[in-house]
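In this view, the complex is presented without one of its protein chains, the others remaining in place.
For reference, chains read A, B and C in written order, and residue numbers begin at 1 within each chain.
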Amino acid sequence: MKITITREIAVSLSFLLFGAGVFYSIYSIEVVEGVNALYTQVMIVPNFVTAVLFDWRGFDTLGECLILITSVLVTGMVFGKGLFNWDFLREVYREEDGKDVDLGFTPIIKVLAVPMAVLLMVLGVVVILGGHITPGGGFQGGALISAAYVLAMVAFGRGRCPVRFTHRFLESLESFGALLFLILGLIGMILSGYYLFNIREIYGIPLFPSPPGIGDVGIIPYLNIGVGLKVLAGLSTITTLLVSHRIVSKNIGRG
Amino acid sequence: MNLLPLIVVIPLLMAIVFSYIYRSKYIRLLTLLMALVLLVLPLLGLYGPYFFGGHGVVYIEGMPFVSGILYTLNPLKETLIFTLMLIGVLVLIISTREERLSGTFTALVLMGLASVSAVILTEDLFNLYVFYEIAAITQAGLVILAGREEAYRSAFRYLLVGTMAGSILLLGVGLLLSATGSLNIVDMGRYLALKPLTPTVYGALLMLIVGLAYGGGLPPFHTLKVDLYSRTKPFVAAILQTYSKFILIALMLVILKLFGGLPIFNTTRGVLIALSVFAMVFGTVMALLQDDYRRLLAYHTVSQGGYVALGLALGTPLGIVAGIFHGINHALYKSALFIGAHIVEKIKSPYMREVGGLLLAMPTVTFLILCAKLASIGIPPFNGFQSKLLLAEAVMSADMPELVILMLIVSIGTFLYMMKAFYLIFLKPCSEEQLREYREVRISKYHIFSLGLLVLLCIVLGLYPDMVLDRLLPLGEEIAIE
Amino acid sequence: MDYDRFKKEMEREGSGDSVSVGAGLTGELILYSFLVTGLFLLSRIFGKVLLATVGILAIGIGLHMMPMVFRFKRENSNHIVLQLFWISIFLGAISMIIFIAGSR
Partner (left out) sequence: MIEYLFLPFIGMILGFILGRRISIRLNLWFYLPVGVIVGYLLGPLPYYNFPLSYSFFFTLIGLLLGNLTVREKGSP
């Protein structure tokens, strides 16, 4: 499709206008405190961001997780999962599974990759668990763990990768994380009538025992764990799908 | 106990379960059971507000603020959700007759149903954005499911533009948050009405309109939507077009609630009316030129979306009611037409010139599709007539008779291409062996049942429109702008 | 504009039987009447002589450019470049309208 010079001028003019509009409106922002005053006064957990994300607006966080879940589902579908018609993919993936290509990484990378991956995983777990006290939380920790997976995958290739997250394992983790979030919300609904109610204790037993002085954390750590597992599984699934032919072959019924 | 969140939560929960067991043998059975559950859902909620997490209204410096996320249910939303769930149920039932059905399809349909009902129910702008994004990804996913190269292409294109439009909408939500200090739509509307307008608010309005045009399929995004509808299986297009119609209605109501009383609303109204008239005319003109039956129906969807948007953009009580009523009617008869197109595609081909003489092969289906077509044109005993009449009244009373003329002209165009399609597919003479070929294809009872149910609803709503209108009118008065 | 020329154009597009030509002509008429009624509405609401004059000019140009419908079909194709072009034009136009109307 050929684009004439007139059209290019029109496009640049309109982007100029739109950009000027966006810039003008952002430049003249005067932030009104509004309901934020409440968010910073009421202490739920020491990390105010987590308090807003998981307590005041927990349902939004659930929605954000579901965006990731849906994206992973759709990405899986591009590689043949559950399609009504596979013939197109069969033609694309006609040739046999390619061999791993050794990109000539030096031994330093291969020696360092495993310890770094292990430490990254552990750090990711700690970041997930400390989400209600320190900066971090489920999204960040999950991303750390899946970064460890990607690191191992890049250094060793798919065949000899020491971190073996199988597709089925990742699917289970993802479903478990999302179900944990949804079901904790339902439990809150049964106990109090409000969905995603932050239950502090059941019959006097605190739900998540934590030291005094950091507020009643309630279900927030569990929600963090759910989100973390889901993010870990989602990002790793996408990596697995992108590097591996075998999943496609299995999905289109040849594996 | 108010079980309102279950309308959203149960489909989400089941979507995750279905995506986990997508290869199971019992998927067909489970899908049918799930369809039954979906029918119960709209009855669960009670009218009134529902605060998530127990965070209710707080007073900061004398101003009431909703501190958490608020959902409300009222008769209008209930009607919309009932229609949505009904069409979802019928699509799920039809899907069990498909070869190679997997849990993924059910999961995606459920995810879409949940997110669109959340968009309808929510009173919170960020929550609306989140579920709007899920709905956009779900629509692309449902198109990818068709498993053809062109489907991949159009879904990719839709997501590509969707990234841009979604980010613009998110930026708009952020600007509104900074300008008002709240995310609750009612709180924001009240704050905006009190304080003088700043450029930030104009920017936010601009971005909300971009989000609306993308979500609802108004120009210039209509070509993307048409690609989506025409490249997937037609019965999937039935649920896709329902999603985008209802997102259109919900976002229109949000814009009315936020900017309704402001001095800028006059301009906004002009922009929205212009967009909807463009949609009406472009859809009709393009539909007249199509050879592919699915594309024709897709462009028809765009032009009817223009009617819906026109009614809502007027901002008068009658206009809002007429727009929403037309949205519901449109969802019903258009789903019937898409299911009919699915049958036609199954028997022979979606290209109108290759088919012909289907009347002799299946008279019942032909009659039902004819009824749906008449409803879509706006012939009296059907529901399309009632809502178009109401729309014309609303436009007349808003002092824009020219638009009524335009609506009539567009209706004539609609009549023409619908009848052209009907002639080419069902009436055009065909050879004896072609007829034998048609008779070999078995059409499932489920297809005919869904088609019949939708046509029956069209007739019932056409004869007794008050069933729905009585529920919409009080809310139309409430939202409307003087 | 005469029927024969229109039919010739349609045949070049690959669908020249009477049903399609009729549909195409209707599309042409709808576009044209959309132009006319739209200009009526605008000039009535804004009530400017200048606008009405420009409108008449636009109608004349439209008549001269007939058939518009093929050009229109090309602009509405699903080519990504054209889609992005119209989206960017839309963004510019809408921001101009809203900010200019807002600044008054």
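What we mean here is this: a residue touches a chain if its C-beta (ideal position, glycine included) is under 8 Å from a C-beta of that chain, and two chains touch if they have at least 3 such contacts.
Predicted model, so just to flag it, every value in this text is computed and none were measured.
*Asks:* Using the whole complex, pick out the displayed chains that touch the missing one.
*Replies:* When the entire complex is considered, the left-out chain reaches A.
*Asks:* Quick one: which of A:9, A:49 or A:122 touches the chain that's been left out?
*Replies:* A:122
*Asks:* Which residue from A:90, A:158 or A:200 sits in contact with the chain not drawn here?
*Replies:* Of all options in A:90, A:158 or A:200, contact with the hidden chain holds for A:158.
*Asks:* Could you please point out the chain A residues that touch the chain left off the display?
*Replies:* Residues 114-115, 118-119, 121-123, 125-126, 128-130, 133-134, 145, 158-159, 161-166, 169, 208-212, 221, 225 of chain A touch the chain absent from view.
Operating definition for what follows: only the chains that are shown with their structure count from here on.
*Asks:* What pair of chains is linked by the largest number of C-beta pairs in contact?
*Replies:* Here the largest contact count links A-B.
*Asks:* What positions in chain B touch 2 or more of the other chains?
*Replies:* 199, 202, 206
*Asks:* I need the residues of chain A touching at least two other chains; which ones are they?
*Replies:* Each of 21-22, 24 in chain A touches at least two other chains.
*Asks:* What part of chain B is in contact with chain A in the complex they form?
*Replies:* Within the complex, chain B contacts chain A at residues 1-2, 5, 9, 12-13, 16-17, 19-20, 22, 51-55, 58, 60, 65-69, 98-105, 107-108, 111, 115, 118, 124, 126-127, 130-131, 133-134, 137-138, 140-141, 144-149, 152, 171, 175, 178-183, 187, 191, 198-200, 202-204, 206, 233.
*Asks:* Help me check something: in the complex, which residues belonging to chain A touch chain C?
*Replies:* Interface residues on chain A, with respect to chain C: 1, 3, 7, 10-11, 13-18, 20-22, 24.
*Asks:* Where on chain C is chain A touching in the complex?
*Replies:* Touch residues, chain C against chain A: 79, 81-82, 85, 88-89, 91-93, 95-96, 98-99.
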